[in-house]
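One chain of protein is taken out of this complex; the other chains stay put.
== chain A ==
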Amino acid sequence: MTPGLLALIVLALACGGFFLGRFRALQLVGKDLRLLHSLPGYYGQTVALFTAVPALALMAAWLLAQPVVIDSRISAMIPAADLPQGSSRNLVMADVRRIAGGIDLMLADGSLTEADLRDMRADFSDIRSRMADVGVALGANVQPSVFEAAKDWRALTGFGRLALTALTLAASLGGFAFAILRIRPEFRARNVSETFLRWLLIAASLVAIGTTIGIVLSLVFQTVHFFQLYPFRDFFFSLSWNPKFGGGSDLSIWPLVWGTLYVSFIALAVAVPVGLFAAIYLAEYASKQVRSIAKPLLEVLAGIPTIVYGLFALITVGPLLRDWVAQPLGLGSSSSSVMTAGLVMGVMIIPFVSSLSDDIINAVPQSLRDGSFAMGATHSETVKQVILPAALPGIVGAVLLAASRAIGETMIVVLGAGAAAKLSMNPFEAMTTVTVKIVSQLTGDTEFASPETLVAFALGLTLFIFTLVLNVLALVIVRKYREQYE
């Protein structure tokens, strides 16, 4: 039974449970509602909740755990000697799954029966060509142990499916029976179902914590794995990034960090003045109509997907800068450059700076302005000498948030900055960033055994820590500032 169908059955049971529970409660008191502790609907609700929630939770947990458990048991069956040269356990396990899928296909089209399968052995029959007949392409001939593993994998998976169905239905029916039998007129159905509901709400808010834990665990776990394969010292104390497929790569983080910071610096150099002046103008000078048009339009910039900016950098800004600036000045002939990515990213983060600064400038009390005007200061003097100093912490917070945005930005740099890891001062040269390298090391064939792939997790962890520190700093600063005027 497929999980989708199973879930539907459970939901249907829960639905039936609702009406049955309601009906039973009403029947127990002979339609005299006053004798019930709660409204009849709550009796139905408890039945529905007890029928659906534990069963669905069990099903989700099982579906997550089953592949992990089965894979670890099966992969132990394959002796290390049977792993082909240059391959890894992960690749062989992928083969196992593919062969198992092929067996299913062969059974489905009738070219194989269960009885044949039991006697079939990889050293006697040509598995590879028979697999090819049903459209399953295998890279090499099948080792006997791998074929046995595939048979067991298939059997275990089938058993897992069956056990899943049985357990889910049992949990569902169990909950159903338990809840139905509990129904008495004095049963506190509303309290029970509300408590149940509250636990569901708590579980939902735990998803946020779960996500953070998931991110940290997956990053740290694989980063540790990476440092087992690649020396810690070379990652932090060398200056060259040169991944090679055969091994012997240089994987230093510094060229990437340099590129990231350089691009972000240019982006901020564009976005901070423009965003700040725009915010000042919109908050202090602009008429209501101008503000009501210009503000949302500027915010549209933040709503445009980054891939659009990336394409803009690739097809418009990059060639423009190359033909009109870089080549006449003799600074380079690459259309993807730090400058391209930085300028476009700067445009993207203008609204981050301007919106937040705008809010913060508006939060400065009017009395400060009035005091300054009363002393004879012009409007610009008031802004420069009174409002900006008062709003400074908040603006710093806004800039930090924009910086964290710039550092974590991916698509603009993937399409605009280039892929060459370099330590150079020339902004018209192609350089690369941490995010670009995460993408390039993890897309395509992801085989989690080589330092070239795993380095992406170390880079991801660096990026995560970097942006986390910036965000926390910004939040703390902004929060502290807000308290000042409350």
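Just so it is clear, contacts are C-beta pairs under 8 Å (C-beta built on N, C-alpha and C of every residue); 3 or more make two chains touch, one makes a residue touch a chain; residues count from 1.
Criterion: contacts and distances are computed from a predicted model.
Choosing from "Phosphate transport system permease protein PstA", "Cytochrome oxidase maturation protein, cbb3-type", "CbtA family protein" or "Cell shape-determining protein MreC", the protein name stored in UniProt for the chain missing from the display reads "Phosphate transport system permease protein PstA".
When you scan A:R198, A:K244 or A:K480 for touch with the missing chain, the hit is A:R198. When the missing chain is restored to the complex, the residue among A:G158, A:P273, A:P365 or A:P389 that touches it is A:P273. Contact with the chain not shown here comes from a single listed residue; of A:I215, A:V396 or A:A420, that residue is A:I215.
Annotation: of A:A179, A:A341, A:I360 or A:V383, A:V383 touches the absent chain (contact as defined above). The chain that is not drawn here is touched, among residues A:S240, A:Q327 or A:N471, by A:N471.
Hidden from this view is one chain, which touches chain A at 2, 4, 63-64, 67-68, 71, 190, 194, 197-198, 200-209, 211-212, 214-215, 218-219, 221-222, 273-278, 280-282, 284-286, 294, 297-298, 300-301, 303-312, 314-316, 347, 350-351, 354, 378-381, 383-384, 401, 404-405, 407-411, 414-415, 435, 438-439, 442-444, 446, 448, 456-457, 460, 463-464, 467-468, 471-472, 475.
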